[in-house]
Each structure stands twice: as structure tokens, then as C-alpha cells.
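Sharing a structure with you now.
Only one protein chain is missing from this complex, and each of the others stays in its spot.
Moving on to subunit A:
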Amino acid sequence: VSMWGLTYSEDDREVEDLGETFDALAVSAPVSANFTFPNPPLGIQPKGFVNAHFGPDSNAKSLQFRKGTTTLAFVYEPLTEQDVGGIIVAVDSRASAGEYISSKSVMKILDVGDHMVATMAGGAADCQFWCRTVHKYCNMFELRERSKITVSAASKYFANVLYGYKGQGLSVGSMVAGYDKRGPQIFMVNSEGDRTLLKTCSVGSGSLNAYGILDTYYKPKMTDEEARKLGRRAIMHATYRDAGSGGVCNMVHITPTQKVRYPGVDVSKL
């Protein structure tokens, strides 16, 4: 039996006017500046509450949050004249709610700007929502500053936002990858508040398997075809051995000029 409330503040707070809360949430869309997430009443801490009712030990197995994945990204330079170089981002497409596969066709590469993508790993809804927030921030930045936002700045904003909710049970393991004036960069951002610049990166339940393949066959200079094959191969091995990954291998190739999305390939055909 665990106590949810760490704050034992005994001062009675008046019951909030529910009409006000309903209006604030429903009738007028929340403004970012003064929006706070509603917490459960009685001072119950949200992390324990959500875990008790929606976690693996809860009553409703079908209402668990969607999770589980393998995502990877790596930077490579072009080997020959015909190659373009850049970043390859490859992901699987399975979302599992507990032991049940709730979806086999999730798109885990989300746009965060014209020249950047962010991957989704960990909690699916968390990643979708916060990547969308970062995308909005990038758009506003470009409108204000009239220049493209750097990958470093976007990932910094992302990490700062996540740090604000540290300890409340968010689960986000995202890689922000893009091409800017400093070249191709991949930042791994975490709901713990980590933010690291990496050349090869893999996040998710199948990341260990993907790292095995990536570390063995990665070369700093590769042809485009080799790079694509490496991405697909790593995802295939990860989905083979990890129960939380599967479905379709989606890939995005970020070049200095554009983002190219490749159609998904069923992993059982790889």
C-alpha cells in the first residue's frame, strides 16, 4: 500500500468551482501562458494516481497507455559524388497497451519544422503532444526571428519543457534530428531532462538490439544505399528480438536540402 500524497498539507482548500474549470478547459481553449494541467483533488500526487489506475497492476488492462518502440538515427557523410549524406532516421510502428498490441501502424517520426523531425519513443500520447508543442514553438520562432531555428535550440526548448514536468510520470524518449547551419545533428531528449548530442542513437525497448547492428556496421562515410540498408537492418533485428517492436519500418532521410519520407516496409519482409 503506497501513500500517494507526499504533501501532507492539512489546510483545507475550498472545492474549486467546477463550472469555472469546465469553462477554462472546454469553452475557451487554454492559453499557454496561464495553463496548468488539472491534478486530482485532495492533494493526490498524479504519478501514483495514474500508475494505480492505468498502470500494469490496475483493474482496466485495456486502458493502459500506448508505449513500446525501437527508434534509431545516425549521421553519415557521403562516400561518393552521387551520394547526398545527411541523417537516416528509422523507426518501427508498433504501439502496445500492456501486453496487447493496440496499433501496428503508428507513425513515430513527427515533423518538428521544415527541416527537422522528432521521433516518438516511450509514451505515445506524451510524445505526440510535446512534439506538437515544440513544432509550434519552432514555427513561432521562424516567424519572429525570420530565420530557421537550429536543432540545438529546438531540442533545448524541448528538454526545458520536459524538465518542468520531471517526476510527474511523463515518459518521453525522443530524438530531434535535423540539418541546420552547423550541419546534421541528432539530439536525444529525455523526460528525465537529458539532452545529448550524438552521431548514432537508438531509443526504445529494442534499442539494445538496434545498437548491436548499428555499432557493428556503422561507418562515418557511406553511400546512400548502404545507409538505408543499415537503418532497415537494425530495425529488422530489433523487431525480431523485441516483443515491444514490430509492424512496419518507416524511414526518413534528412538531406541538406529536404526531408525524404520512404514508404513503410513490413518488417517480416526484410
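Here is the rule we use: a contact is a pair of C-beta atoms (placed from the backbone, for glycine too) under 8 Å apart; a residue touches a chain by one contact, two chains touch by 3 or more; residues count from 1.
Here is the rule we use: contacts and distances are computed from a predicted model.
For the chain of the complex excluded from view, the name given in UniProt is "Proteasome subunit beta" [choices: "Proteasome subunit beta", "GATA amidotransferase", "DNA replication complex GINS protein PSF2" or "SERTA domain-containing protein"]. From the set A:Phe49, A:Tyr163, A:Tyr218 or A:Tyr262, the residue in touch with the chain omitted from the display is A:Phe49, counting the whole complex. Where subunit A meets the chain that is not shown, the touching residues are 1, 3-5, 8, 10, 25-27, 30, 37-44, 46, 49-50, 53-54, 59-60, 62-66, 95, 97, 100, 102-103, 105-106, 123-126, 128-129, 168-170.
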